[in-house]
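Single-structure report; data block below.
Note that one protein chain is taken out, while the other chains of the complex remain in position.
Naming follows writing order (A, B and C), and every chain is counted from residue 1.
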Amino acid sequence: MSAKKEFNVKWGMAIDLDKCTGCGACMVACQAENNLAPVADASNKLRVMNWLVVFELSNNKEFPDHEVAYLPRPCQQCAEQPCATVCPVVATERNEEGGIVSQIYPRCIGCRYCMAACPYHARYFNWFDPVWPKGMEKALTPDVSVRPRGVVEKCTFCHHRYMMAKDKLRAQGKNIFVKGEKRGTKHSAIAEGDYVTSCAEACPNGAIVFGDLNNPAHRVYQLTHDNPNAFRLLERLGTDTAVYYISSREWVRRLGDNYLKDEITQKPEKILPKKH
Amino acid sequence: MEMNYNRPIDAALFPDGCERGSLTKFLLWLGGVSVVLLLGLYAAFLVLSRGLGVTGLDDYFGFGLWITFDLGVIALGAGAFFTGLLRYILNIDPLKNIINLAVIVGFICYTGAMLVLLLDIGQPIRSWFGLWHPNVHSMLTEVIFCISCYCLVLIIEYIPLILEQKQINKNRLAHHIAHNLHLMMPLFAGIGAFLSTFHQGSLGGMYGVLFGRPYAFRDGFFIWPWTFFLFVLSAAASGPMLTVLIATLMEKMTGKKLVSFDIKALMGKIAGTMLLVYLVFKFMDTLAWINSVAPRSGLTFDQFFHGWIYGKWLLFTELVLCGVLPCVILLYKPLRDNPTLLYLAGILDCAGILINRYVMTVQTLAFPSLPFDKWALYCPNWVEWAACGFVFAYGAILLSISHRYLPIFPQERYLNGGCCAGGAKH
Amino acid sequence: MEENKHGADDSNCRLKCACGVVPFLIGAAVALAFGWWVFPDLIFSKQSQPFYFSHNIHMEKVGTVCSDCHSFRADGSFTGVPALGTCAGCHGEIQTDEPSAASTPAEKAAYEAEKFFVEEYVAKGREVPWLRHQYQPDNVFFSHAAHFSKCYSCHLTMKGSLSLGTPDNPDKLCMTCHPSLAELDKNIPVAVNVLTDYSASTMKMWECERCHALPGHFYNDGKGRTAANNACYTCHK
Partner (left out) sequence: MVLDRRGFMKFVAGAGLGVMATPIPWKLLDDAAIWTQNWSWIPRNVKGETSYTYAVSKMCPSCVPMKVRMVGGRPVRVLPVDGHPLGGGVSSIAVAEVQMMFSPGRVKRPLYRAADGAFRELSWAEAVTLLQQKLQAAGSSTAFISGDENGSTNDVLSAFARALGAGDIFLMPSEAQCAARAAELMGIPAQLGYDLENSDYVLAIGANLLESWGPVIRNRRIFRDGRPVAGKKELPARLNIAYAGAVQNNTAAVARPWLPVYPGTEGILALGIANMLIAKGCSFDSPDFSEFKLLAAKYNPEVTAKETGVDLKKLEAVVKALMAAKAPLVIVGSEFSQGSGAAPVMAGFALNALLGNINKSGGVCLLPRAEAGIDGASARDEIFKNDLTAWIADRKTPQALVLHEANPAYALPGPQAVAAFLKAVPFKVSFSTYMDETAALCDLVLPIGMGLERIDDVNTPYGCGKTVYCISAVAADPRADVHNTANVILHVAKEMGKDLGFEYYEDLLKTKAVRYEKCDFAVLAAGQAAVSEARVEFSGFTARADVLAKALSPKTRGNKLGLAPYAKLNLGTAKTGIPPYNTKTLRGTELDGKDMYVMMNAKTARKKGLSDGDMVVLDSGKQQIRARLRVFEGVMMDTVAVCLGYGHTALDEFSQNKGANVMELMVAVPEPQTGLNVWSGTGVTVSKA
């Protein structure tokens, strides 16, 4: 496997599961923004194209002690990607400042090895050509190319918005990076909030916070650093994801990873022997 | 040449000293098999024209029957490289009596797998990207390169067999090519063994590197995950037995002796030895998996199994029923020398490897990697089966034609009484 | 059975073999000629623009630099071919003098073209369906802004062949990728690949990589931190 790449800017999310009501607005916003085709019967969930899925979590207790939580799952944008390393044709990689895992549709040959590799099921295959009800294709955005059948796709953190935000800065004659407070660091000059994903933007509850995980001025940094309530999905796999979840409920945090019975819910470095 | 009207019309094309059934019967057989072939072609047409949505695959099971099938036939097709290695490099001479069949079976398995792969990838027109834009970190890249190259090797190994056809061989050029290729065979066997080892291993490696899938993930030895070696060994352990089984099946169907039993038993002994080596490592691997991979992932052994369809019986069947049992039969001479037991062991051996490839593919993906997810169910549909059927039919046709017209079995003439009724002398 | 005959007569064989190479060579020659001369034209269809347009006249009468018509929007996106509104700013009415008997054919053509444009498009509020010579595919996010700011920042002060423009000749940067049309007085037919539907002038990835894949264009501090500008996502969407 290739060495993990570090970037000055690492776009990431903090999703507050104590705030998400599971309404689905983020899923719809995602589809509209990224030109996903609607389907009349979406009940085969293993065949439905959704870059962002809201899972329903249960504490598995009987009434009345039952609790429910909703977990929106975009692509986790791993720093150690199970997917990009296995792609035979370099159709997906994480190689750009910002740390977003790319997915290049015209390169993808549709072998689906990346889907087999991704434990988050964040990758989707175009089983058929996308079809919109007559005329609805007129409402497609110009920012995301429409994928034909036979290629894999996934959430891109609305990467096109990142590109557009950078272009806006350039048009204003500004640099796209600024020096960070700490020596040797630099941050994106994009103001916090000028680049957000469609899901984060749509969420009325503000459950999804988007920003630069490396920039101490960003909310997402403050929410995820030294926060005992923050966790990531399947952290012990070492994927080093860019999507953090936050919950004050222990059972929710415990569902973020697999734990043996006698293990306590905490960060993997405390459960695991140190990696060599 | 005088026509003998007692013999089939195409008798002039038969291998020297061998008799074959009537052409009508042969064509009827081919016709019957072609029905399966055509159904497969129709399935392929559906897949290529409409998309992979016509299959039973889905986003959880991006890999399914086809990949299982590909891995299966590639493992079982390993008879070609492994027998070749033993025959040409290690000079185990008796194997010359079965090596031709091994090559053809290997050829069928590999080309068949390539055909299915072409359907399996979503953009077959871009398949050459694998060679042109390779990602050197991907196990699949290694597989693509090695399989493509090995396919060429198999073609090269197959060509002399065709050129040795009685009539073709009369052409001097053909004769020379065949002759010279034969002389170069050790070289190709060597290249084949090298390529084959790597792609068999890489196929295993493909799963072993999936660190997001604890069911398949195996930490590495150097740059290779454990499964790399397991796949090589298991292929060597089962490939020869498939060759034996196919030879036997052909004998049953044609009513002729094609390969002497001692050769089969020898193949059995070789396979048994490899199986033993494989099983030793496989058991070690399983223990390491249960005691290291699983707990590190926060999982227990029990969690890897679910219900009946993904039950522990699969592991038991794979390792004991289809592993230890055939291994014992194949290695213990009195048992091995019993034809029924030898063939049974062969069947079990091959079945065990198929189960292994199946669970590595399907159970790996069915396992709920997210703690709040459920086990997923996969059921291949007729399109997937038909495409696999296509490969079977294609193989049957190729084998039938090859057997009818090509001198594959050096022992055939001798085993069937040395001459053929009403046979033309040569 | 021909082989048998052939084997029987040795001298005949030699003769045949001698002239036997000829058909092979002819075949090869035909294929080579077809492949190198005929085929390249065969796969491109030639399409013409809706009406005559002269960059030359516009450069003389309207502006002096490309960006006078091909400009950036406030959000940093690039207008590319100007929208009807931009053209209509001048062409609300016919600007060219009506040609007289003394007019050159070129002047007459210009007048006819403008008349057509004003009547058929400006008056009706229809966008002109210009064909584009260099139109990147949907899967490419080409940022003119990035090239203007990034490339300029270094190459403006560079000397010799590395100079891609000077403050008084900014268009030189455009010409790095686009053919210079300033002097152009006619429409060039657009060659469209009949199979891919892309224009023949559409830059292919290897052409982009002439700059993008240059090691000198990487920022790499040796600690695994990289600002490689040849990442897939630098250009793809």
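Everything that follows uses one rule, which is that a contact is a pair of C-beta atoms (placed from the backbone, for glycine too) under 8 Å apart; a residue touches a chain by one contact, two chains touch by 3 or more.
Here the structure is a predicted model, which is why all the values come from computation and not from measurement.
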{"item": "Shown chains touched by the chain that is not drawn here", "value": "A, B, C"}
{"item": "Among A:M27, A:A117, A:V152 or A:I190, the residue in touch with the chain that has been omitted", "value": "A:M27"}
{"item": "Absent-chain interface as seen on chain B, which is shown", "value": "123, 125-126, 128-129"}
{"item": "Touch residues of chain C, complete complex, unshown partner", "value": "2, 16, 19-32, 34-36, 39-40, 43, 73, 75, 77, 79-80, 83, 137-139, 193, 195-198"}
{"item": "Contacts of chain A with the absent chain, listed as residue ranges", "value": "14, 16, 18-25, 27-29, 31-33, 35, 38-43, 45, 48-50, 54, 56, 58, 61-70, 105-106, 129-130, 132-148, 150, 201-207, 209, 219, 222-223, 225-229, 246-248"}
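Quick note on the criterion: only the chains that are shown with their structure count from here on.
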{"item": "Relative to chain C, chain with the most remote C-alpha centre", "value": "B"}
{"item": "Distance from chain B to chain A - Cα centre to Cα centre, in angstrom", "value": "41"}
{"item": "Intercentroid distance (Cα basis), chain C paired with chain B, Å", "value": "50"}
{"item": "Sites on chain B at which at least two other chains make contact", "value": "none"}
{"item": "Contacts with two or more other chains, residues of chain A listed in rising order", "value": "90, 107"}
{"item": "Chain A - residues contacting chain C, complex", "value": "3-8, 90-93, 95-97, 100, 102, 104-107, 143-146, 159-160, 163-164, 166-173"}
{"item": "Residues of chain C touching chain A in the complex", "value": "72-77, 137-139, 141, 143, 145-146, 148-150, 223-228, 231-234, 236-237"}
{"item": "Residues on chain B engaged by chain A in the complex (per definition of touch)", "value": "50-53, 57-63, 120-123, 126-127, 129-130, 133-135, 137-141, 143-144, 206, 209-214, 295-300, 303, 364-365, 369-373, 376"}
